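Complex shown without one protein chain; remaining protein chains in place.
Per-chain residue numbering starts at 1, and chain names A and B are given in the order in which the chains are listed.
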Amino acid sequence: MYLEVKDIDFSFKDETILKEASFSMKKGEIVALLGPSGSGKSTFLRVLTGLAHISRGQLFIHDEEITKLPPEKRHIGMVFQDYALFPHMSVKQNIMFGIEHLKKDDRYLQLHKMLKLTNLTDKCHKYPHQLSGGEAQRVALARSLAASPDLLLLDEPFSNLDTELKAGIRLELKEILSSLDTTCLFVTHDIEDARAIADSVYTIENYKIKKIENANM
Amino acid sequence: MRLRQHLHSFSIVSIIVFVLVLVVFLQLFAGFTGEASDAWIHIKEYLLFDYIKNSFFLVLFTALFSAVFGFVGAYLVTFYEFPFRKFFGWAMILPLAVPSYIAAYIYGDMFSYTGIVSRLLRGIGIVSQIDVMSLFGASMIFALTLYPYVFMTVRSSLNKQSNEIYESARLLKVSKSKIWRKILLPLSRPALVAGVLLVVLETLNDYGVVKYFNVRVFSFAIFDAWFRLGDVGAAIRLSGVMLIFVFVIVVIERVLRRNKVYYTLQGRKRLRKALSTKAKVFGYMALGFPLMFGFIIPVIYLSYYSLLTYSKTLDMELLYVTVNTLSISVVATLITLFIALFVANLDRFTTSKFFKRMINFITLGYAIPGAVLAVLVSLFFIGMDRDLVPLYQLFGVDKTLVLTRSLAMLSFAYILRFLTLAFNNIESTYQKIGPSYTEASYTLGQGKLKTLWSVDVPMLKDGLIFAFVIVFIDVVKELPLTLILRPTNYDTMATKVYQYASDEMIHEASLPSLLLVSVGVIMIYLITHRKLKKRVK
Partner (left out) sequence: MKKLLLLGLMTLGISVLSACTLGTGNDGDRSITIYSERHYESDQNLFDQFEEETGVSVNVVKASADELITRLEQEGSDTEADLLLIADAGRLGRAKDMNLLQAVESALLEERIPEIYRDIDDTWFGLTKRARVIVYHPDRVSESDLSTYEALGESMWENRVVIRSSTNIYNQSMIASMLAIHEEAYVRDFVSSLVGNFARSPEGNDRDQAKAVMAGLADVAILNTYYMGKMAYSSDPFEVEVAEALRVFFPNQETTGTHVNVSAIGLTKHAKNVDDAILLMEYLAGEEAQGVFANANYEYPVNENVEAHELLSSWGDFVAQDLSLTQLGVYANEAAILMDEEGWE
């Protein structure tokens, strides 16, 4: 298994969310975590990134334990619900933010690859407040993908978008993810989103993460 | 290995600060262990009740006056449109540039027999004198010079409340007084209380005003016990009583504020109502009174006497004093902000109860009166110097007191004293931008320090500049710490003013006072007239 979550416990604001829960993903798989808002899905993503701590259990990526690593050492990317684009940086600076350790040539190569992939080349020098909602989301995606994360997490990726745009953007996202063979876990409250993109769908039930078998029907 | 998870640059800096604060505090409590001295018994019998009573009323009156000045001002400039509204929007902050003790010298002089007010009164046949040098007068002076704290916090909270609430209340045919009682006051209460708390702590910390006016409150009593009765132990016990007093106030504030940060983001541009003619008269009076007495009159007084006395007071030394004041203040303020940034970051992300308590404790520094802090810091440094002698000898320094009475010691005291102020300002800015930008940076593989420099600091810029100015002005004005801890013959504007004043040369103190006030005015003008770059839609 690529991602392994073993027997974890955690709670948020004194409320238990998971108890002895386990979960796993294959490389390149796209998984949706479905559930109503407030069910703890987003907190689960934060646990995987290391932004929230678990009281028990272990996390592995590629058989390497990451339970105690701080967020910046986990190689897990995340697109936040509000995108969290740095308002004082241009699109280009935002995308290059996570790859400053690369050599200059590689950095620019990666930047252009991402711009092309997300169709943002002409927005390169714009600032976040000059972008539309869909564009901002693509920048956030490009920024996370540029760092070639081992796992990409998306927090409610479509909640800030107009309904008319949604269908197109879902397809786009699916294409981008597949083209890079990215392993991706995203949370949503909308079963349509889950069906459209995910290879499999999970939900949180009785403090465990359970697969919904017939989600794709 | 949970420990390693908790150890990083933010927590390490915070822990170091915590340990330093703790050591300084412990020296205070060590003073309690000894037998009660005669002086302490004497104080308890004859004076303590008065100290508590006077402190209570001084705080009460000051809190009331400053709340009224600050709140009414903030309310008017937020919700109404009238000529000079924008001017009042920043001018109302100006009294912050006038140290309370300077205002006290000025009004004490103006209302004395030879002062202009008494002469004017005599001119129209009124012989009786108005006694400003009283508890009531002192609280008025504190309120006039400190109300901008209330004005600023309340205004920023009112700014966050949308017009819609008030419009819908009015559509529901709720009376004006009910809107005030049921909506405006409850919604602004946390900000009002926070602003008033700052005023109260500054009031309790003051030594200049209460000494000059002979108002017997705690800070006065601590000096009195220590110096007049010659009993450090009694002074330390009094400090302990005072800290309990302060602690109760701080806890009350925290309870009042708990979970009560309400604001609704403004939907659209605020439409300000015009004031009726009658209301205009009231409005200008409500804004004009504190501005007039808190700023304009003091500045006119200082300018007039600076002109009369400059031949005696304008010299090269004044230039050195200015350079001293500005450089030590800039350095101390920058370090304070830097540490506050680290502590605020720990506060944002830690889930550890220990760390939360630790931060609560660190930020108590603001509550220790300057005089007490000065004694504790100086004892701490002398102890440290004596321990470091072998190290000094290693470097060929044939002196014991190397750090004692150095600029490092003074800066250290400033940092301890003003860390809370910086921390509160930074924390509130962090709350405005939320945690996700910082978290995004972490998930992009950037470490804590890198994130701090390239994400947090640029995003916090406006808040940091504001915090810088607030702390800077306070450092420049600071008196008891500077007086006691400064290096040999290292004068700042504040100590210069104090020296002239304590030699009964109030008029000669005008020029350095005017300089001191100007520094504050320039800073306030700059932050209120900075063009804010709007990057958020």
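The criterion applied here is as follows: contacts are C-beta pairs under 8 Å (C-beta built on N, C-alpha and C of every residue); 3 or more make two chains touch, one makes a residue touch a chain.
Computed from a prediction, not measured in an experiment: that's the story for all the values here.
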Among the chains you can see, which ones touch the chain that has been omitted?
B
Contact with the hidden chain (one of B:20, B:47, B:256 or B:433):
B:47
So one chain is hidden, and I want to know which residue out of B:78, B:100 or B:118 touches that hidden chain in the complete assembly.
B:118
Absent-chain contact - pick from B:73, B:89, B:108 or B:233
B:108
Can you tell me which of B:27, B:309, B:350 or B:436 touches the chain that was removed from the display?
B:309
Touch with the missing chain holds, among B:216, B:237, B:417 or B:477, for B:216
Which subunit B residues touch the hidden chain?
39, 42, 46-47, 108, 112-114, 118-119, 127, 129, 131, 133-134, 212-214, 216, 220, 223-224, 226-230, 308-309, 312, 320, 323-324, 327-328, 330-331, 334, 375, 378-379, 382, 385, 399-401, 404, 407, 453-454, 457-458, 483-484, 487-490, 499, 502-504, 507
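Basically, only the chains that are shown with their structure count from here on.
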If you average the Cα atoms of subunit A and of subunit B to get two centres, how far apart are those centres in Å?
45
Subunit A residues touching subunit B - in the complex, by the definition given at the top
46, 49-53, 68, 70-78, 80, 82, 84, 86-88, 97-98, 100-101, 127-129, 143-144, 147, 153
Where on subunit B does subunit A make contact in their complex?
1, 4-5, 8, 349, 351, 436-437, 439-448, 454-455, 458-459, 534-537
